[in-house]
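Here the complex is missing a single protein chain, while all its other protein chains stay put.
What follows is chain A.
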Amino acid sequence: MTRTTLWLIALFALIAAACVAFGAYFSYVTLLNAHRNAIEARFAITAERLAGTAERASSLGIALPAQTTFEGLLRREAELEPSISAIDVVDERGVVLFSSEPARVGRADPKVRNAVSKRITSDLGTTIGLVELRYDPEALAAGAAALADDLTVIAIPTLAVACLATILVGLLLALGLRRSARRAAEPASWPPAARTAFETVAKVHLRAAPGAPSSLAPEPRT
């Protein structure tokens, strides 16, 4: 019996701990996504602005490779934000035409994970190039580490307290159950409803068979 209740308490404490851990993890993932979205949305706005500039020039008849003012513009935009590692304008084949890092011009690098891109389209809607903004993964990693630290500081003690509280409540309930069981062994200490029922029965017995016990005195054990 004791083993059963201890197993039950352990099982429920495990559930409580798992739920708090899940809650903390899901919260972390939500915050991480929000952080990534905030950073990438900011870079996407920059990329969109640059793509808009290229599209306006294209509308005026200036072909993308001829938009040489991009060299300075890309460098200035990249300097505004330290976590931008490079901004490229690439043609439809993926070759870098202009870049905030002049050494990258003429290269055709594969896509990277920490990048935001925006298509440059002609007036006819065809893609004539791409603005690709590469950012330093450290910008995300630092935020992720800070979020993880902040949540760990709060989640681990909360998890421990939730576990302990469950164990404590479980032990108190188990003790209460055992005490109730012991009290139930003697009609004198039965719950009020049972005592009333017992007394009613005893009165009826006394009337039907005079001499029968009529009180809640302990019954002899056999």
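Just so we're on the same page, a residue touches a chain if its C-beta (ideal position, glycine included) is under 8 Å from a C-beta of that chain, and two chains touch if they have at least 3 such contacts; residues count from 1.
Note that in this section contacts and distances are computed from a predicted model.
Undergrad: With one chain of the assembly withheld, which option in "Sodium:proton antiporter", "Fe-S osidoreductase", "Branched-chain amino acid transport system permease protein" or "MFS transporter" matches that chain's UniProt protein name?
TA: "MFS transporter"
Undergrad: Decide which residue listed in A:Ala63, A:Ala108 or A:Ala194 touches the omitted chain of the complex.
TA: A:Ala194
Undergrad: Have a look at A:Thr69, A:Thr127 or A:Ser180 and name the one touching the chain we're not showing.
TA: Going through A:Thr69, A:Thr127 or A:Ser180 one by one, A:Ser180 is the residue touching the chain not shown.
Undergrad: Go through chain A and note every residue touching the omitted chain.
TA: 1, 3-5, 7-9, 11-12, 15-16, 18-20, 22-24, 26-28, 30-31, 34-35, 38-39, 41-42, 45-46, 48-49, 143, 146-147, 150-151, 153-155, 158-159, 161-162, 165-166, 169-170, 173-174, 177-178, 180-182, 184-187, 190-191, 193-194, 196-198, 200-201, 204-205, 207-209, 212-213, 219, 221-222
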